[in-house]
Structures are given as C-alpha cells and as structure tokens.
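This report refers to the structure that appears directly beneath it.
The other protein chains are all here in position, but one chain of the complex has been omitted.
Entry: chain A
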Amino acid sequence: MVSKPHGGRLVRRIVADRTRERILSEQKEYPRVEIDHGRAIDLENIAHGVYSPLKGFLTSNDFQSVLDHMRLDDDTPWTIPIVLDVKEPNFEEGDAVLLYHDGLPIARMHIEEIYTYDKKEFAIKVFKTDDPAHPGVARVMNMGNYLVGGEIELLNELPNPFAKYTLRPVETRVLFKELGWRTIVAFQTRNAPHVGHEYVQKAALTFVDGLFINPVLGKKKKGDYKDEVIIKAYEALFKHYYPKDAATLATVRYEMRYAGPREAVHHAIMRKNMGATHFIVGRDHAGVGDYYGPYEAWEMFENFPDLGITPMFIREAFYCRKCGGMVNAKICPHPKEFHVHISGTKLRKMIMAGEQPPEYMMRPEVFEVIRSFENPFVE
C-alpha cells in the first residue's frame, strides 16, 4: 500500500466548473489581492494536496504551533509555516477575496483571520538565524506585516512550462498502484545527477519496490542547473542506467526555503502525500551556507515518530580507488588518499570549460545532454 496522506485524507481544493464560471463572472465583486509567485506555488500545492492536510494558509493558532512545536494545532507534524502575507489588508475577516498572480485570478480565499506576527521570531524558530544573508530569512524580512489565514479554492492553474512532467498526488498515487509498488522511496533534487546521486538512489532502491525521483522546479539561484537541463539529464540516466519497472521521474513546483532540518521534514511530508513510503534525507538537506550541521536534518526526524513516512539516511557516496567503485564512509576501510569526492561545484566548472568529467563522476550520456545546451546554468 502506498502511504496514507498526511493527516489522513488527501486534500483537493479545486472548484467545480460551474462554480468556477460563476465566480469568474462575478470577479469584480470580490476584493482583489495580488500574490507573488512563491505564494501562488504554495496555493497550487495546497489545492492539489501536496500540502495535505492544509486546506488553506495558516491561521494564527496553527502558525504559532508550527513555530513553537513543529506541529499544527491538532498535533499533526508540520515544520514550515505556509502563510500568506499582505502589506495592508483591503478586506476584513469573514470576507471572500480573489487571489491574483500576474493578472490571472488563481483562487478564492475565505479570510478567516487577519493577524500580525514577529518576523524575528519567525526567522529564528524556522531558520535558526535572523541573519539577512540567509535567503529564507531575507524573504521573511521582506514580507508584509499582516498574515491572513483561511481556506482556498483553486480557480485557474498557473502557467507551467513543464506541465507534462508535473504529476499531482492523485496521479502519482494511481501510478504507484498501477506499477504494483507497495514501497516507494522518493528522492528530492535540484540538480542534474552525478554518479554520487545515482549511488544513493540505487542503494535506497535495493530495499523497496520503486524509486521516485522528484525534482523541484522553480526559482533558482545563479549557477543552478536550469529546469529543463535537470529533466533531460535524468531522462538520459533513466534510459541507460535505471530499471524501467522500478524507477519513475516526475516534477513538482515548490519554492525552496533553505530551512535545513525543518525543511527536510517538510520535503518528506510532500512526498508522503504523493504516495511515497520512504524518503532519502541528504547530507545538509535543504541547507545553505553554514547555518546547519551536515547531519542535523537526520537528527530532526527523531522528533516525529508519527510522521508516517520512513526517512532513509544514506551516507554521501565517493569513489575509492582501492575499492574500485562507489562507496561511503561506512563501508570503505581505506584512508582518504584513495578517495575521490564528487563535488557539484567542481563538476560545474569542468562542464563550463567543456571538459568531460571522468565516468566515475558523471555518466557520459548525462554529460552529453548537459553539453547539448548552450548554457545549462541559470545566469
């Protein structure tokens, strides 16, 4: 059996066609609220159940409980506040408003609560720092001074250049069932795959029925691989190196928070909702800079015996010249001079210089794909 949705039931907040037409024909009657891309993506994830059991943006009791206890007010594990901020509300509690992004009405929201909050407390509890150099902290500091909580209903899908690769929880659940997988390990990524990634994924796959590679598409930092490069690189890897009946690839849109250990749990919850039973937690998972220890995310999972998805902690892989293959620190007895670590930064430099990485670092088929792009990296 695939995982039960978080909180028990898969949330779906998509209005029926006739209601949608009626709301859109009356759109001038609603207060209009403009939201940014990240919030629009959150909304899409709420509507499709990626964030089950959330039916909308957090009200203050849930918000404070998430900050203080990493749980919703009803005790369901929840680590990242999914909130909607506004500068100055042009509506009142009890109103229904329409949320717009880029001129498109995306959702109707029922405003249950308008409340203020402490940005510094938000930053320190979620990110463990209030350093504005941290991208997640910077984003919080730039938020409006009010948060609004309440349920949403999706009216329009956001434009999605990768719609054909984007599967929703309803779809992944049916897919896993049809493939006959009872245990599924999910892998979260923002990178084109190198051999180290492949090793970690295959080590995990050894113990379960299926591997679900789920790249996160969306906002990127300069120097990151472009979304299309990640997809095409994985397609090449799948074609040449993965068993067809035991691995699948689909993307999800999500804005990274870089909240390290807290966000690792959030990533696991999203994949639980998609049907995964296991989740690979990386070294310095969802980290940035030096704000979190390399294995802090692993320890975080100890707080959630009731998470409902099993974390898999697989050590970082490297090549050992003496072993003659990919290994990790637990299974290789040889001294450091035999070890070759695969660094994403080093690989990027080689690719930029048009130099082919050795095969124990990157599969030649993957390199070919990356090289076929004029500029594979975000500028």
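As a convention for this text, contacts are C-beta pairs under 8 Å (C-beta built on N, C-alpha and C of every residue); 3 or more make two chains touch, one makes a residue touch a chain; residues count from 1.
By definition in this document, contacts and distances are computed from a predicted model.
A chain of this complex does not appear here, and its UniProt-recorded name among "Succinate--CoA ligase [ADP-forming] subunit beta", "Cysteine desulfurase activator SufB", "Na+/H+ antiporter subunit C" or "CopG family transcriptional regulator" is "CopG family transcriptional regulator".
Listed residues A:V33, A:I46, A:I111 or A:L175: the one in touch with the omitted chain is A:L175. Screening A:G8, A:G223, A:P294 or A:G324 against the full complex identifies A:G8 as the residue touching the chain left out. One chain of the complex is left out; on chain A, the residues touching it are 1-2, 4-5, 8-10, 60-61, 63-65, 68-69, 73, 75, 115-117, 164, 167, 170-171, 173-175, 178-179, 248, 250, 302, 304-308.
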